[in-house]
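As you look at this complex, bear in mind that one protein chain is not there, while each of the others sits in place.
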Amino acid sequence: MLKLERVLITQGNFSVHADMTIEPQKKYAVIGPSGAGKSSLLGALCGFVPMVEGRLTWHGRDITDDAPGVRPMTMLFQDNNLFPHLTILQNVGLGLRRDLRLTAKDKENVERALCRVGLTDMAQRMPGSLSGGQQSRAALARVLVQGCPLVLLDEPFAALGPALRNGMLDLVQQLVTETNASLIMVTHDPKDVARIADEVIFVAGGIAHAPQPAKALMENPPAELRSYLG
Amino acid sequence: MALRPFAISTRTGVSAAALVALLILAALWAVLTRAEYGSGLGPAEWSAIHFTIVQATLSAGISTVMAIPVARALARRQFAGRGLLVTLLGAPFILPVIVAVLGLLAVFGRAGWLNMALAGLNLPTISIYGLHGVVLAHVFFNLPLATRLLLQAWQTLPAERFRLAGQLDLTPRAVFRAIEWPMLRQTLPGTAALIFVICLTSFAVALTLGGGPRATTIELAIYQAFRFDFDLSRAALLSLVQLVLAGSAAFLALWIIPNISIGGGQDRPHQRWDARGGVQRLVDSIAITIGALFLLMPLSAVIIRGLGGLLVTPASVWQSAVISIGVALCSVAVLLLLALPMAGWIATAKRGSVEAIGLFGIAASPLMIGTGWFILIHPVADPVLFALPVTALVNALMALPFALRILVPPLRDTVQVYGRLSQALSLQGWPFWRWVILPRLRPQIGFAMGLTGALSMGDLGVIALFSAQNHTTLPLQMYRLMGSYQIDAAAGAALILLALSLGIFWIFDKAGRAHAQA
């Protein structure tokens, strides 16, 4: 499990406090007003945003200072999740080997992942020749081959249409279930919460509140959350 | 504990920069150790410093001002051959000086086309030697550079502004004041500063067109101190003056020099609704015609003379050509080894001022570096064996500042856009270069390689200090042919040199752009 112990995240002149535990195989939604620090929270978990105070542990091991690439998690950003100059095979393959010396078995793995996300026979295509939805699927294929115990989504599907987005969310849900991973996703849409999340992390007023069961929280939101949901 | 925003290992970059500084300072040190107590700066040296600044100021001012109408005309006219003309505008900058001088003489020389025409009309003829000759040659080299930089800036203006201007039916003058002048005010100082710095270290132009002691640049004075008087202390002193003068000018200019983007000005011009009147049309046509004639006539002269000369070109010219190609390729390799790590360091460094180290290359005297290394190498080995490597190295150093200007901005963008993803995938070190930077920067790397190859191919400088019979580069061989009554053969060699310089640039540039992905 991932533990945030009295963590303070500072970026520019705003900061977020967090103290919580992320359980294995659960799906968390991070919600809150714009600019409250949702992305910063995810960035801090991944190691892109410094934690000024407190510590982050993974199964008891302190990973506060670890480089992003060695943490037990993978993240999909709002954009630029694929290298446009590499083929889909290479992009996904980077999840397995950094030097891209893919063995036959690695390639088979990649093909299988691509197949799983519905991109059969797209391995040699360049990202630019794929639709937005297909690009998201390719990025998910890489998440799949990486097989990290934690998957973080910073609204990677925001640019997709509603139907496509729901499709992607369902696929994500299936994938994390298959790989026994935990999912932490930022969203603006209460319907996403209902669709996918077990628990909700509400970020507002400089605090990332500890996770609470989604259903109960959404049915009976506290005052602050209620004003956000409108 | 602040996490670094992104980590390209700075170690190689810092080492490369240190190596550059070491190569230059070791040479300076070597020259100083051999220098006897000198006479300091005499009147001749002060007059060289004065002349250097005057000619660089004039060259920068005239090139920039002349570039305005040409760039403006190119920015608002679409005509057949525009793309080709813009491409050719890139040519003079990478043209070997010695070839360009031959071309300029054919057009502006005493028996050149222009004076023939003037004499035919019973007008007084003009002379190409002296200050105006030096400035003329510098304008020839740098007007195209200025035009490209300005054209590039013109095309960054949002098309919507011209649409708005069209809707308001603004006059061309009003469009200029409202839209174009504010852009120019930002771009002109940097453009002029870049040309000023380039002209400060001018050597071969002053050597061939200076016309006497009146027109001596600092670099030429360094050459004279080394080659004629063997006055090492004066040479070292002048090298220091140049290092400080050109170095500080370059350092100050660093903040305003525009980035050199590849393929600038190749896009279609904006659609414009102003400047449709006959007068504007006429003004633009004149600007383009004069600009094109000024740049293309000397080039044509070299080609026309050279075609005849090819038949009498001796075999030694072809051997030199092979050597020159080898030297150019070595320069390109050295440049990549220095420029890429340095660019990586500069792009991720908090302060851009480290780019100034690259400017050493433009400020340090190649002849000083050459002589310094000659002194260092001589006790342990035959310097002639090192003539070609040292030449390749010095040529790479000269191209370094330009390469950094080309590489750093896209590298910075790449790190910004893909740094996070790369970090999340743990891509560092060589895999990061191999799979992210090199493919993303491929067009810029190709461009920088082409530029270096061409500059190196045409350089006549350091090799002259080390020259031995069998290790002659093509510019030196051409220079020798000129000096041995073999004018036709020299013209042939000039054509070969021209073809090689433009060719090596074209090949690298093309290879960089081929298969470039969005």
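Miscellaneous remarks
Note that the chains are named A and B in the order they appear, and that numbering of residues resets to 1 at the start of each chain.
In this text, contacts are C-beta pairs under 8 Å (C-beta built on N, C-alpha and C of every residue); 3 or more make two chains touch, one makes a residue touch a chain.
The definition used in the following text is that contacts and distances are computed from a predicted model.
Set against the options "RNA polymerase sigma factor", "Thiamine-binding periplasmic protein", "Tyrosinase family protein" or "Thiolase family protein", the UniProt name belonging to the omitted chain is "Thiamine-binding periplasmic protein". Taking the complete complex into account, the chain left out of view touches B. Residue B:P314 is the one among B:G61, B:G83, B:G166 or B:P314 that touches the chain not shown.
Touching the chain that is not shown, out of B:R177, B:R214 or B:K510: B:R214 (per the contact rule at the top).
For the chain missing from the display, the contacting residue among B:R11, B:R110, B:R177 or B:K510 is B:R110, taking the whole complex into account.
Subunit B residues in contact with the hidden partner, per the touch definition given at the top, are 44, 47, 105, 109-111, 127, 129-130, 207-214, 224, 226-230, 314, 316, 371, 374-375, 378-379, 382, 384, 464, 467-469, 479-480, 482-487, 490.
Heads up, the rule we're going with is that only the chains that are shown with their structure count from here on.
Taking the mean of the C-alpha atoms as each chain's centre, subunit A and subunit B sit 48 Å apart. Listed in rising order, the residues of subunit A touching subunit B in the complex are 46-50, 64-65, 67-70, 74-75, 77, 80-81, 83-86, 90, 94-95, 98-100, 126, 128.
Put simply, subunit B touches subunit A in their complex at residues 1-3, 7, 417-418, 420-421, 423-428, 430-431, 434-436, 439-440, 442, 517-518.
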